[in-house]
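Below is one structure; the comments refer to it alone.
A single protein chain has been omitted from the complex, and every remaining protein chain is retained in its original position.
Right, subunit A next:
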Amino acid sequence: MILVTNTHKDALIAGIQVKEANLTVSDGFKNEMTALIDQDNKYIVVDFEQVIYVDSSFLGALVSALKYAIANKAEIVVAGLNKDVSGLFQLIRLDKAFKIYVSAAEAADNKAQ
């Protein structure tokens, strides 16, 4: 299990449990995200709180999950990015594809409003 999930208000918070989000875990992550979308979760917060490094394989899996979510009328947002990961999201314009929140709680609150 790469993700640990819990619900907070109307959001499903999916916390990534690895420090290095890389090729080793990207397929597993994508499968778990696909399953969460298939379970009809419509607002998923991917929480990067524990992640210190993300490689392009993992970002590919995240973006692929986003495309699957959009096709299923679900929304994926991200939270808890550290400075480096947040910088990478901006450098490659992933901040246009994902809403980014400081914390999972803030992301969940935003959904509740």
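Definition applied: contacts are C-beta pairs under 8 Å (C-beta built on N, C-alpha and C of every residue); 3 or more make two chains touch, one makes a residue touch a chain; residues count from 1.
Definition applied: contacts and distances are computed from a predicted model.
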Among "proton-translocating NAD(P)(+) transhydrogenase", "Multiple sugar transport system permease protein", "Fused response regulator/phosphatase" or "ABC transporter ATP-binding protein", UniProt-listed name of the chain not shown: "Fused response regulator/phosphatase"
From A:5, A:57 or A:110, residue that would touch the chain that is not displayed: A:57
Missing-chain contacts mapped onto subunit A: 1-2, 17-20, 22-28, 31, 52-57, 59-60, 63-64, 66-67, 84-85, 87-88, 91-94, 96-97
